[in-house]
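Of the protein chains in this complex, one is absent; all others appear in place.
Order as written gives the chain letters A and B; numbering starts at 1 within each chain.
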Amino acid sequence: MNIAAFSLLTIFTLATAAAAALLPRLIHAALCLALSFIGVAAFYALLGAEFVGLVQILVYVGAVAVLIVFTILLTHREDGKGVSAMNWGGVAVAIAVFDGLLWAILKTPSLMGATANSEPITVKQIGITLTAGYMWPLQCTGILLTAAFIGALILVMEEKR
Amino acid sequence: MTPWIVSHLWLIPAAPLLASLLILCFATEKRIFTVILAITGQVFALEISGHAFFQTLCNPGVHDFHNFTWFIFGETPLRLGWLLDPLNAAMLVMITLVSLCIFIFSVGYMKDDPHFNRFFTFLSLFSAAMLGLVIANSLLLLFICWELVGLSSYFLIGFWIHRPSAAAAAKKAFITTRIGDIGFFLGLLWLYGKSGTLLFYANGEGCLEHAALLSLGGSVTVIALLIFCGAAGKSGQFPLHVWLPDAMEGPTPVSALIHAATMVAAGVFLVARMYPLFSFGAIHGVTPSLQTVVWIGTITSVMASLIAIAQSDIKRILAYSTVSQLGLMMVSLGVGGMAAGIMHLLAHGFFKALLFLGAGSVIHGCHHGQDIRKMGGLQRLMPVTFATYAIGMMALSGFPLLFSGAWTKEEILHATWLWPVSVVPHLLMLAGVFLTALYMTRQMAYVFFGKARDKNSLHAHESPRVMTIPLIVLAVCAVLFSIVLTPAWPWLESYLTGEHIPGHFGAIFQPMVFFSVLLVGAGVWVGMRVYSNAGKADPLQESQPEVFRFLENKMWIDEFYEHTLLKWSADAARLADWMDRRIWDGFVRAAAGAGRLLAYATSNFDQGGINIGVDQGCDTTQDLARAVSAWHSGNIQNYLRAIGLGTLALLILYLLLG
Partner (left out) sequence: MTTPLPLLLGMSAALFSLGLMAVLSRRHAIFILIGIEIMLTAANLNFIAFWRYSPQPQPTGVMFAIFSIAIAAAEAAVGLGFVIIVYRHYKTTEVSKLNKLKG
């Protein structure tokens, strides 16, 4: 992957993710979240997993981000107090974890000399693998999604007395 | 092959002892049983003593003995035994006969006393102890019976326990004789240590036999003197005589038995028994121990005679007379006239008991009044008592021919005359003879002659027959006894010494005899002159008040003791008490205080330290718990932060450990 593309995309994704985390207004944060998802999808495309990128956009941006926006709208407070303060302890823990992960990455020597294989993957291949090798997880995921969907409905449904 | 009687000599003291125990356990209000038991015991003892006496008549001069082992210390056996020899047998007969008379007399005398049974218990016990003392073949057995005699005499002197003077007298008697007994016991131990045996005669091994006496070496004198301490205490020699006059606090039969015939005789008997020890290594019949005996006896005799002249209690005169006569006996033993001394002891037993019982009869008749200055004219009112008392007085004073005291005194004077060391005892004994006659005449004059000086004596009555018959018996004995004592027929002397002494009629008419008769007559004449018509005040007191006062107060000896020895012992007791109270008690209290301090400290520590510590601990735990539970804030993000940090830590750990 091209270094230039990588660095641009990195900056974009990280910036929007930071915005999603740090912006005081909730709706702004949700929208920035969607942007960061798009950035990640571009990443996937750059890394040769275009299908995953498209799935990402479909699911994350199309469903999750929208769901978040809807929830924000449903739980919106009239007094306009959408401001959330920051807890600096949490920030410290996050930074510590980041340091730890970096250190873990740098400590592993085998990562340095890794080379990329330029074998692309086609949708056909993905489809065959899914239905041939990964049928079981596929069906389970289907059940899971059904259960989640029904569950969320029941949760949110208002009791009519 | 010991004869039956010798091995069964223990029957003699056993009978009164059994009687005493039976009376103690089974006596009732009906006194007849007590009387039967006591008298039977005495009669039995007399019977067996007679038997023993006849045994010795068959074998004159022999010491028959029967020894047995009492118990064994490891390897060493402790042996005791009975002894029968002429000295013993004569004493046994005298003691049992006199005791029997006194027991019969006591039945009448103590008729009104509420503690009749207790009296006979003690009297029988005393009799048993005395008889045991006499038959002992071992110095240890003798000492045991000696102590028992002392104990019984304590009980008997202090018989009227509610009287403080009686209790004090009993205590004084016991303690004074105890002081003598300490010397006796030391001598006993020394003897045992040196010679290895305490048996008197044991086929050549006894401590009075030659081999043992040789082994004692130079300590013979000291041992003899130590044993003499005991004898001096029991027989009331100077300086341990102070208990005897006070012992008159007891009932009169007690005085008769103890202080006339038996207990005081025990001391003289001891010296006679231990005579081989005293006379070992004698040069012309003189040893240092025997000399000491003579001098002490002399001092005692003269001193007591002088004091007797100024006494006004009927029994006290007789008590001092006893002390004086005992001194005389000791002198006799000391100068070598052992047979003479024992003969006088036997005779003295009879007539002194007679005199004491007569005094008892007088006291009973005068409704328990004892002051002679309040008596008088009893000759007509109490004739039997007068007659027997007169016989006793003549025997004591030494009236010649018919009266036993005369012959024995002759023998003693003869022996003192022959003493090589000094003639002073002889002269002082002569003075004693004069004084004896004088004070006895004084007593007779005051009590029996003249007119009644008091209303009690005015209405005196003769005593009942149960009391007068023993008096008569003893009087007869006193007279008859003289027959065997005359130098004309020296049967008793030869019996006692084992030697055949020729007797001849002419011995009665020695110059010594005449001189002493003269002295006796002089004494009686002076006495009658001075005292026959005396009023309530003593004539001597009127003429020589200071001398009289000195004599009346017993030469201030009791007061001297009180201010020195008694005071010192009281001071020592006070010091010991102070030490006990302050020092030892202080230690104990200090220890207790330390204990309390420890308890206080522990309690404080427990309350202040441990309690608070535990409380603090609990509080701290609670605070800690509260603090820890505060972590459960319910805030999810806190939990998540904690999880994040924890996972990071695990990651680092995983990486570090490979």
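By our rule, a contact is a pair of C-beta atoms (placed from the backbone, for glycine too) under 8 Å apart; a residue touches a chain by one contact, two chains touch by 3 or more.
Given the structure is predicted, the values throughout are model-derived calculations rather than measurements.
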In chain A, positions touching the absent partner: 1-3, 6, 10, 13-14, 17-18, 20-22, 26, 29-30, 33, 36-37, 40, 43-44, 47-49, 51-52, 55-56, 59-60, 63-64, 67-68, 70-72, 74-75, 77, 82, 84-91, 93-95, 97-98, 101-102, 105-106, 111-112, 114-117, 119, 121, 125-126, 129-130, 133-134, 137, 141, 144-145, 147-149, 151-153, 155-156
Chain B residues touching the omitted chain (full complex): 629-637, 640-641, 644
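Basically, only the chains that are shown with their structure count from here on.
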CA centroid of chain A to CA centroid of chain B, Å: 130
Chain B-touching residues of chain A, taken from the complex the two chains share: 87, 89-90, 93-94, 96-97, 100-101, 103-104, 107
Sites on chain B touched by chain A in the complex: 637, 641, 644-645, 647-648, 651-652, 655
